[in-house]
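Here is the structure we will look at, set down as structure tokens.
We show some of the complex, not the whole, and keep each chain where it was.
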Amino acid sequence: MSDPLDDILKQVQEGALSPTKAREAFLALRAQPLGFATLDHDRRRRCGFAEVVYAAGKSPEELVQIARALLGREGCVLVTRAEADHVYAVRGAFSDKPIEVGTRGGTLIVGTSPEPLKGLPAIPIMTAGTSDLPVAEEALLTCKALGHPAIAINDVGVAGLHRLEPHMPVLQSASVVVCIAGMEGALPSVIGGLIQAPIIAVPTSVGYGASFAGVTALLSMLTSCASGVTVVNIDNGFGAAYSACLINRLGVNDE
Amino acid sequence: MSDPLDDILKQVQEGALSPTKAREAFLALRAQPLGFATLDHDRRRRCGFAEVVYAAGKSPEELVQIARALLGREGCVLVTRAEADHVYAVRGAFSDKPIEVGTRGGTLIVGTSPEPLKGLPAIPIMTAGTSDLPVAEEALLTCKALGHPAIAINDVGVAGLHRLEPHMPVLQSASVVVCIAGMEGALPSVIGGLIQAPIIAVPTSVGYGASFAGVTALLSMLTSCASGVTVVNIDNGFGAAYSACLINRLGVNDE
């Protein structure tokens, strides 16, 4: 992919563009100011994926405005942490587009998500318990919006480890695994001792008392005695899936 | 065992003791003032075991004085958290007695520990890693001082669960299990899903960074998704073993 910065510099060199104009061109290329927000249209070039919209703290109108601007350049937009009024506004504004809504965790895909690249392995999204499902849903929809296949493995926490057995072949052949758990967050440590793929651990706010809204699971995962475990923020199914997709595509990037 | 309080009240009833004298007799029976300390000689009657001495914060002289007073009534004294100067002073003061010194964790048994009661099952003292051994040592010596057999199962943490296999028969036949782990402290959750005995979990200060000197293991154990797990203070091998002995003797208390 040619770097627009190089194009602009080349034009400057060739006299086709004054430095002043070059600066303007450069800026216009990369960011769209909406007043209350500044869209980063250059994200896909730099990072491989377009901007994802975090709905919390935005008004429904702002969300719609941002989504509209992004959909002008992208096939679909991923929205996380949407409340009911966000969903309502999005449905109203984009009634002409397919919209997938995760009913547990407030995740939306507006527009048509990309076909998965051929040869991409499926990413296992594991949960320790049923109460972790909203976070898993966010992760599953993120994979979909980014064009990666995923597979759900639910309720296989460490108090009944034999439940893992039927899933071992899938886990052992994965490029990367997302492992979601609340309470004491022990599942990634056990999985880390059983497979060769890197594990992205997601602590959840499931539990009460000394769970401290996910802090205990977070600390537990950070101090895991198993190697190969990295951690994201509490309940951050999106972030885990995003990183997992970055890793997953390495497995096919030479083909 | 007859309750001394009843004896005294009976003598009052029979006129053999005035209320004033009764009050004095009652008090003398139960506590010995040393000025800097007040020994609780009534502990064995009430709780089943004599006082145990926590050495931290006491001068070597005070420790010796307390131990001497207790050894006037008990066959042995258990001392925890002793520093080098405590050990030195105790060895000097009680050169005529057997003294067992735990070299890792500062635990001492001064005097002759009791023969284990017949029929008492051995208490498994498990560690997740080698670095947890000082806490295990404190637990093992506590069991010995209280007259209970114990068995060490070391370095069987969750990153290599198959290491548990050879020990399953012992674990499955125990009345109670002490389970010691640092870092993410996940071992008790896994054991709790595999056996029927109550588990006393001991978090240790093993680890660094987000281990927070054992806090993470502590919180992890408190929020265990397995049932049947109770928890003691960080590094409290003594407390775990003490409770384990209270439980262990239930198994034979009708014989």
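A few comments on the model shown:
For clarity, chains are labelled A and B in written order, and residue numbers in each chain start from 1.
Methods note: a contact is a pair of C-beta atoms (placed from the backbone, for glycine too) under 8 Å apart; a residue touches a chain by one contact, two chains touch by 3 or more.
As the structure is a computational prediction, the values presented were derived from the model and not from experiment.
Identical protein chains form the entire complex, numbering 8 copies in the structure file, with 2 of these shown.
We adopt the following convention: only the chains that are shown with their structure count from here on.
Mean C-alpha position of chain A lies 49 Å from that of chain B. Considering their complex, residues 128-129, 157-161, 183-186, 189-190, 192-193, 207, 209-212, 215-217, 219-227 of chain A touch chain B.
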